[in-house]
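A protein chain is absent from this complex, but the other protein chains hold their places.
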Amino acid sequence: MSSKKVFVSGDEAVAMGARLARPHVVAAYPITPQTIVVERLSEMVEDGSLEAEFMHVESEHSAMSAAIGASSVGARTFTATSSQGLLYMAEGLHYASGGRFPVVMMNANRSVALPWSIFGDLRDSLSQLDSGWIQVYVEDAQEALDMTLQAFRIAEDQKVLTPFMVNLDGFVLTHTYEEIIVPEQEKVDAFLPAFKTPSKMSMDAPMNMGFSSSPADNMEFKFQQHMAMMDAMPVIEATDQAFGQAFGRYYKGMVDAYLCDDAEVVLVTVGSITGTARVVVNSMRAEGKKVGLLKLRYMRPFPVEQLQDNVRGKAAVGVLDKDISFGMEGTIYTNINSAMARGGLSIPTYNFIAGMGGRNISRDDIRYMFDALMEVADGGASRKQVEFVNMGVTIDE
Amino acid sequence: MNRPKHILHKRPQHIDEYPVGPTFRAGYLPDKNAGWRTFRPVIDQEACVNCMMCYLVCPDGTIYKTDEGLYVDYDFCKGCGVCAHQCHVEAIKMVKEEHDEQ
Partner (left out) sequence: MSKTATKRVNAKNITDKEFFYGHKACAGCGGSLAVRLALKVLGERTYSVLPAGCMSAVGFIYPQMAFNSNAVISMFPGAASMASGVSVGSKALGIENTHTVVFAGDGGTADIGLQALSGAIDRNDKLIYICYDNEAYMNTGIQKSGLTPLGTKTTTTPAGTKVGGSRTHKKNLFEIVAAHDIEYAATASIGYPVDFMNKVKKASEVEGTSYIHVFASCPTGWGTPTETSVEIAKEAVDCGLWYLAEYQNHKFTLNKRPKELKPAADYLGKQGRFKHLGQEDIDEIVRHRDARWQRMTREWE
């Protein structure tokens, strides 16, 4: 199959990426807006283009449990979920990462009940940042397919052996159609070697896996896990380079800085909203305003140094969070502030909470954020640090 | 080897000596269970009729077959007494352990 252009949704792009990666086992449970992924994968099994065992599990907890089981005998596994499902399998996320099982999972970012919502925001995956999974957030359907491929290679790297979550904004990205290039199978086979791991049960070398550790050893295992995640950073950068060389598309590693070098203010975004923000930056630059955009691709491991390098010397930094940690602030904001504090950077930072439960974020909303940052840069009056943008009602201050 | 033996285990000194994640070789026993016993089973080889009942019902699998008869692995026997209780011909006696007085 040679590379070709197709017009597909984000979900379909993920399914095509998963097929190219040749997983041995797919175990997934349907949930809006991920359903298209599993439907396409089962169609691919039916038409013979995907030679995987497709397991119809009866819940998301079982999906992760089965994926870990398959991984424990050395099989390459893929699964997908969203919001409620991600949280139902929450203990399984820790289990996979602590067990060093490099499962790859697509997550369709969707708001978490209550209230019920099938629409997108980042509350689901951001609430699981501590679960030990590598987390990437993609901007468009091409990146969704490409990162599904990179995910297996990074996760299965012998220095990493850590599970990998590929996040797509629910509906906005999962269900909108774009033209993408599907790589050739032979090139993917060359890019993605067979899955090998010392952490597996085999008949040649019987193992006891998933054991308990006493207080005498637990910290050492956790340290190992943390170091594996830190060691993933150079692997991520190297994989981005290798992917670019093989397929002609580079994603610039852990962060993608757009016109940050000479910017006075920088807005940090995660996920598909970055595309809209790029358009706003272009308009404002045309008006002579020195604004910059930092797309955070990975939330874990967190690119502390790259973040510091791109905001050093700026007058103000804004963080767009499609999330709120109630009683505090947006989760991305917390991570940004910590990275900046660790670098001794005392620059004013502002959290813009937007797009919760599928609320639209328009170019005007993003322009509002940049205008606010520019006002601070120009020595304007101090403003709220955490602000909900584009509320449908007035609120008393 | 039909069953694992007690092994001397050296604790890791450097982080790289730990296994990658919670995975370790099957059948590895740095710790004996002998210290659990108050009574130890003693098999009277003359009285034994080789019915294998004791071998079958030991929860710890410590009774093993040899050409000379059935013997107990005292490294791992916990002294539960099921073997003696189930023996049809009373060929096993539970004998008090001789421990050093503190």
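As written, the chain order gives the labels A and B, with residue 1 at the start of each chain.
Note that a contact is a pair of C-beta atoms (placed from the backbone, for glycine too) under 8 Å apart; a residue touches a chain by one contact, two chains touch by 3 or more.
Keep in mind the model is a prediction, meaning the values are calculated, not measured.
**Student:** With the full complex in mind, choose from A:Lys4, A:His56, A:Arg312 or A:Arg342 the residue touching the hidden chain.
**Tutor:** Counting the whole complex, the residue in contact with the absent chain is A:His56.
**Student:** For a quick check of understanding: of A:Gly17, A:Gly92 or A:Gly132, which residue touches the chain that isn't displayed?
**Tutor:** In the complete complex, the chain left out is touched by residue A:Gly92.
**Student:** Would you mind spotting which of A:Met201, A:Val304, A:Ile347 or A:Val386 touches the chain that isn't drawn?
**Tutor:** A:Met201
**Student:** Tell me which stretches of subunit A touch the chain missing from the display.
**Tutor:** Considering the whole complex, subunit A reaches the absent chain at 24-25, 27, 52-53, 55-59, 61-75, 77, 91-92, 95, 201-203, 206-214, 217.
**Student:** What does the interface between subunit B and the hidden chain look like in terms of residue numbers?
**Tutor:** Counting only subunit B, the missing chain is touched by 2-4, 6, 9, 22, 24-33, 36, 51-53, 55-61, 64-65, 76, 78-82, 84-86, 94.
The rule is short, and it goes like this: only the chains that are shown with their structure count from here on.
**Student:** Going by the contact rule at the top, pick out the subunit B residues touching subunit A in the complex.
**Tutor:** 12, 15, 18-28
**Student:** What part of subunit A is in contact with subunit B in the complex they form?
**Tutor:** That would be residues 98-100, 161, 198-200, 205-213, 217, 220-221, 223-225, 227 of subunit A.
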